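The other protein chains are all here in position, but one chain of the complex has been omitted.
Chain IDs A, B and C follow the sequence of writing; residue 1 opens each chain.
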Amino acid sequence: MIVEFSILPVGKGVSLSEHVAKALDIVDQSGLRYQFTPMGTILEGGYDEIMSTIKKCHDAILEDCERVVTTIKMDDRKGSEDAIKRKVESVERRLGKDLQK
Amino acid sequence: MIVEFSILPVGKGVSLSEHVAKALDIVDQSGLRYQFTPMGTILEGGYDEIMSTIKKCHDAILEDCERVVTTIKMDDRKGSEDAIKRKVESVERRLGKDLQK
Amino acid sequence: MIVEFSILPVGKGVSLSEHVAKALDIVDQSGLRYQFTPMGTILEGGYDEIMSTIKKCHDAILEDCERVVTTIKMDDRKGSEDAIKRKVESVERRLGKDLQK
Partner (left out) sequence: MIVEFSILPVGKGVSLSEHVAKALDIVDQSGLRYQFTPMGTILEGGYDEIMSTIKKCHDAILEDCERVVTTIKMDDRKGSEDAIKRKVESVERRLGKDLQK
């Protein structure tokens, strides 16, 4: 299962990197394979370990804020493994060229 | 806490109402306050009961499909209650008019 | 075409109804069929009129803020009309019961 999430603290100023760093530290220590992008974080693993990691991040940011908006998008495909790497490669193979990634 | 979610079965034809109905039956029997819209379902309640209801819906649809894309958006504001009703009313009050809802 | 969107001002305090009201006034005067929900606004119409209405809302809120996060989800199905009403009814018909909406 592959999941993208992002957490947006509401009412805490315009620069959010302090809060994002707090969440990414949790992700980095989770042991899950992940990819950090400018618009969110992509996790790969089982449902329970992914969702408990996201909840830890959500709760950690809510400690510092009155309000948090968290978005989660799951792509759950039976029998799919190594999806973070495989999904990008399969599109590049079709196009016969490297993409910016 | 107020959460919107939608579940999209991939590769199961263009009309999805059969799958959506299966999920909505689970939501309707959960006892949670909810609002069903043309683009998703809004739930109100605690984190655990909301997330376990969404997981039940996700798993029920995955029984019939090879692949499911589920999107979840949480709006978590400390001390907020009755948010499904209150959020809409507070905007209508500011505008001094009724909106289509 | 049916589109849900929401606009989140970043760094403008915890209560956002003032900004949401500004956007909803634009939507209400657009002439488009719409539905205002606690988590976003659903519009029905053609691509160009929908996207220009959303851009007006985005720009109006950006006048008051340094940073805005806008989410748009389009469901574009060929030959589909009256989708705001029809999508909900078709699920209710399958279930043989009324849902909270």
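The rule is short, and it goes like this: a residue touches a chain if its C-beta (ideal position, glycine included) is under 8 Å from a C-beta of that chain, and two chains touch if they have at least 3 such contacts.
On a predicted model such as this, the values are computed, not experimentally measured, just so you know.
Residues of chain A that touch the chain left out of the display are 2, 4, 14, 17-18, 20-21, 24-25, 28, 33-40, 42, 71, 73, 75, 77, 83-85, 87-88, 90-91, 94-95, 97, 99-101. Listed here are the chain C residues that touch the chain not shown: 10, 47, 51, 55, 58, 62, 66-78.
Counting the whole complex, the residues of chain B in touch with the unshown chain are 8, 10-14, 16, 66-67, 69, 71.
Going forward, only the chains that are shown with their structure count from here on.
Chain centres here are Cα averages; for chain A and chain B they lie 21 Å apart. Rounded to whole angstrom, the centroid-to-centroid distance between chain B and chain C, based on C-alpha atoms, equals 15 Å.
As a whole-number value, the distance joining the C-alpha centres of chain A and chain C reads 26 Å. Looking at chain C, residues 14, 71 sit in touch with two or more other chains.
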